[in-house]
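A single structure is presented below for examination.
As you look at this complex, bear in mind that one protein chain is not there, while each of the others sits in place.
The chains carry the letters A, B and C, assigned in the order they are written, with residues numbered from 1 in each.
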Amino acid sequence: MAGNSFGKLFNLTTFGESHGPSIGGVIDGCPSGIMLDFDAIQNEMNRRKPGQSEIVTQRKEPDTVEFLSGVFEGQTTGTPIGFIIHNTNQKSNDYSHIKDVYRPSHADYTYEKKYGIRDYRGGGRSSARETACRVVAGAIAKQVLKDVKINAFTSSVGDIFINKPYQELDFTKIESNDVRCPDEVIAQQMIDKIKAIRKEGDTIGGTVTCVIQNVPIGLGEPVFDKLHAELGKAMLSINAVKGFEYGSGFCGAKMKGSEHNDQFNSDGTTKTNLSGGIQGGISNGMDIYFRVAFKPVATIIQKQNTLDNKGSIVEMQGKGRHDPCVVPRAIPIVEAMAALVLADFWMLNKCYK
Amino acid sequence: MAGNSFGKLFNLTTFGESHGPSIGGVIDGCPSGIMLDFDAIQNEMNRRKPGQSEIVTQRKEPDTVEFLSGVFEGQTTGTPIGFIIHNTNQKSNDYSHIKDVYRPSHADYTYEKKYGIRDYRGGGRSSARETACRVVAGAIAKQVLKDVKINAFTSSVGDIFINKPYQELDFTKIESNDVRCPDEVIAQQMIDKIKAIRKEGDTIGGTVTCVIQNVPIGLGEPVFDKLHAELGKAMLSINAVKGFEYGSGFCGAKMKGSEHNDQFNSDGTTKTNLSGGIQGGISNGMDIYFRVAFKPVATIIQKQNTLDNKGSIVEMQGKGRHDPCVVPRAIPIVEAMAALVLADFWMLNKCYK
Amino acid sequence: MAGNSFGKLFNLTTFGESHGPSIGGVIDGCPSGIMLDFDAIQNEMNRRKPGQSEIVTQRKEPDTVEFLSGVFEGQTTGTPIGFIIHNTNQKSNDYSHIKDVYRPSHADYTYEKKYGIRDYRGGGRSSARETACRVVAGAIAKQVLKDVKINAFTSSVGDIFINKPYQELDFTKIESNDVRCPDEVIAQQMIDKIKAIRKEGDTIGGTVTCVIQNVPIGLGEPVFDKLHAELGKAMLSINAVKGFEYGSGFCGAKMKGSEHNDQFNSDGTTKTNLSGGIQGGISNGMDIYFRVAFKPVATIIQKQNTLDNKGSIVEMQGKGRHDPCVVPRAIPIVEAMAALVLADFWMLNKCYK
Partner (left out) sequence: MAGNSFGKLFNLTTFGESHGPSIGGVIDGCPSGIMLDFDAIQNEMNRRKPGQSEIVTQRKEPDTVEFLSGVFEGQTTGTPIGFIIHNTNQKSNDYSHIKDVYRPSHADYTYEKKYGIRDYRGGGRSSARETACRVVAGAIAKQVLKDVKINAFTSSVGDIFINKPYQELDFTKIESNDVRCPDEVIAQQMIDKIKAIRKEGDTIGGTVTCVIQNVPIGLGEPVFDKLHAELGKAMLSINAVKGFEYGSGFCGAKMKGSEHNDQFNSDGTTKTNLSGGIQGGISNGMDIYFRVAFKPVATIIQKQNTLDNKGSIVEMQGKGRHDPCVVPRAIPIVEAMAALVLADFWMLNKCYK
């Protein structure tokens, strides 16, 4: 109810603030008997962690996961999987300058108004650090889902975007560059853009596209818990996300029915896939694809006026080591949230069989 | 769990198929002691109902709500509010022609694959008729929310769109025209467009913008149940929706942090509102605004090839009386779902006080 | 959250007051493709309904169920099953005398204090009439459970009780007498007792024992949602219930471990079953059995002093047609709630496979 749990059958509850001793979570409902691939889990963590390349924050966090329960002799036991990730690089003094100040377009003001108190160090609970716990759970959800393939990639940075349908992209190239864009020419432009933006002490937004393949027919629970509705909620729950569209998305709103309808093949597949692999909230076996919009990071290394907790306008300047663009590190988070949604529906589907 | 309930504290469960004896719902968690305005409820129903104007389906349904419980001497009692809406205009024979056929870009195929059986009459459960129940609950949620103002309107039909910020629009004009667009010049163009499309036996998509004013600070539950994440899920659960964006939305993904940050005034309001009234998933007291994309209605009055349940491709033609554009009737549904989300968070906020 | 829903996967939401136009419910999560046996459902209703024998209330209600959705051509479709039961015998004038009075040991006072308003007619929402909806859902849950056998019976009325282990009873005799006690000698004593109590204008309590056979191993979700914990909650949610015990129950608290432990047979069954078919909250394949205590009905046809809503003590006398003993009509309700708990866990178990 208080918003720190996600999923019904495959349920993740997370806890932790950016500068507490550690963050962590509990996965309740992971099926038993899964021989966990711990390297695969750590690999997802490494894709998200700070300091991994020259276009992300240079903050250093090893982000190694410590499992406390739910796994015995390498296998899941069906009991809750508790895990923690230590906060090794806290530098709380970095944040004394924002103790009494609400940073523009950050959650400082709303947290203080809602709760009457806030842990101001590094944004406390509102820090994107929390998403590390989602990546742990998502990496396990991927192992539950086996054959389902989830590939997210950077589809735009500022006004630079991939001008091709995803079918023409080679997903094996996603990890070949720091920005995680499968089109290497566009990737280089994005990287240059991000470096230029960082030089200005500024930040830039972007979009992530996610393609999910080999999804069984029948996932999703109409009428309220439609598959795309849960995917949308999952993506919108990620820090800095401003929009979600699937299939034809906002372009679909400009089209005619005669253009938009996907004609069937005799095997139940469709000739086109403007529906984005979902019909009436239920997967139809075609590729599911969606796009997620990320705003520019709010922390900029420029002077800004802002409000302090006495009601005065004061000048502040961002310090610390921040991401000029959040998108490259958001890729594994988008995949993780998609995996959590699918694992949940995949398990739910079995109940009704 | 099976997807037919929405909301935690102010909870709606709906039931019913397009051509059963009736549809209905149960509202569990409505506060007691509210003297219900039944005219206001029926008025919302009338905004959604078929046959209300010449640009919507000419099907006739009175859509009068019968309350069965939870109200005593005009007041809510705190016990569940059960209600039904009779299906008076069923014409099931209209649908015999689709008994064995999966209509393109409808849920016929996915329902049959998921459940092994489907009520093919008028789309059964997947029919937008179900949204009438949402409008009943939303109309009551509006009465719970009192001062909060929720205004949705048609912001585009096909490629015709309002080219002004919402602050320049007069919401009192929304109901002055059949398409529910507050800009009367654009409204007329939209109406003409819809009429032309209908002549072709075709359909067209569009977008709805919703603006929510007088929202108290502090609604929303990070990290997963962010206010915009629940609004997004709510909107994406409406039939034919393909996308959701709030505040700067997808445009925000092209911007720099220095452009996107909302500077504070000393009273805690902000000079700009690219954030869309939500920071870190919690309302900040500024206007909340979002945009919802609707695809064109899948039923067109043109010949199409499609698949039957024997695996053959057959020719079919849409019959019956359908909407050339879903957007005008979607306005009250968008408002209703927004009201349900806000009422839920508004009540939840009190627990933690 | 507001307490009118039960079950996670096989979920029932009920609504309705004793003297509203009708009561009803929604079953969300019933598997699709079940050819419903409507006679079996009505038969359960008849076991609960008033006026069925000379030892229960002589009020007359046909209690016929009208299904509004979720069933197509006799089969469940996987969509929510909405149903209503009309209140045909309301006689609201019967209740004018309690409009301003709180009946002793009824919920009049607590409802009014909690909600600030109450539908005083026949107890409104707090009336046991609501349990008719549980019986409908339970009868469907039994059809989901197929081979599982649920038999409840009257094990005591006042100080008259069956002094045999259930293994020595013939469950086919339960319906052979009005009090639903499988021991016909004891049954006659119970019936005479109830008739004598009614003559005094008084009421009497009793206990129901329930035995569940052919339960698959593995139902129940430790640590909080143990099978017996959910059974206990289900039984305690029935009107007038004061206690629940399973297996050795309260007697077990007097025993030694060396007496209480159930020794295994080599096939995994146990020589004794003091555990009551559940170990660590999970079914072990042995019979599940439990006992439920019902207090005497609070409405007696004798003069009592009580409190009115002005804070004065006034004399009142119960009117209307009430049950001298609730237990005979409680049998199908106990079975229904047991079926709901088991169906839920039975479905949940499949998710984790």
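Throughout what follows, a residue touches a chain if its C-beta (ideal position, glycine included) is under 8 Å from a C-beta of that chain, and two chains touch if they have at least 3 such contacts.
If you're wondering where the values come from, they're calculated on a predicted model, not measured in any experiment.
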Completion exercise
Out of C:M45, C:I204 or C:I288, the sole contact with the unshown chain comes from C:I204
Problem - Missing-chain contacts mapped onto chain C - result: 1-6, 8, 14, 102, 104-107, 109-111, 113-115, 125-126, 130, 156, 158-159, 197, 200, 202-207, 217-218, 220-226, 228-230, 232-234, 236-237, 239, 242-250, 252-268, 270, 274-276, 278-284, 293-300, 302, 304-307, 311-313, 348-349, 351-352
Exercise for the section: Write the list of chain A residues that the hidden chain touches. Expected result: 1-5, 8-9, 11, 13-17, 20-26, 28-29, 32-33, 66, 68-70, 72, 75, 77-82, 84, 114-119, 124-125
Handout entry: Missing-chain contacts mapped onto chain B
Key = 1, 9, 29, 31-32, 78, 347-348, 350-353
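One rule holds for everything that comes next: only the chains that are shown with their structure count from here on.
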Handout entry: Where chain B and chain C are represented by their mean Cα positions, the distance between them in whole Å
Key = 39
Practice task
Please report how many Å separate the Cα centroid of chain A from that of chain C, as a whole number.
Solution key: 47
Completion exercise
In chain B, the residues touching two or more other chains are 1-5, 8, 14, 114-115, 125
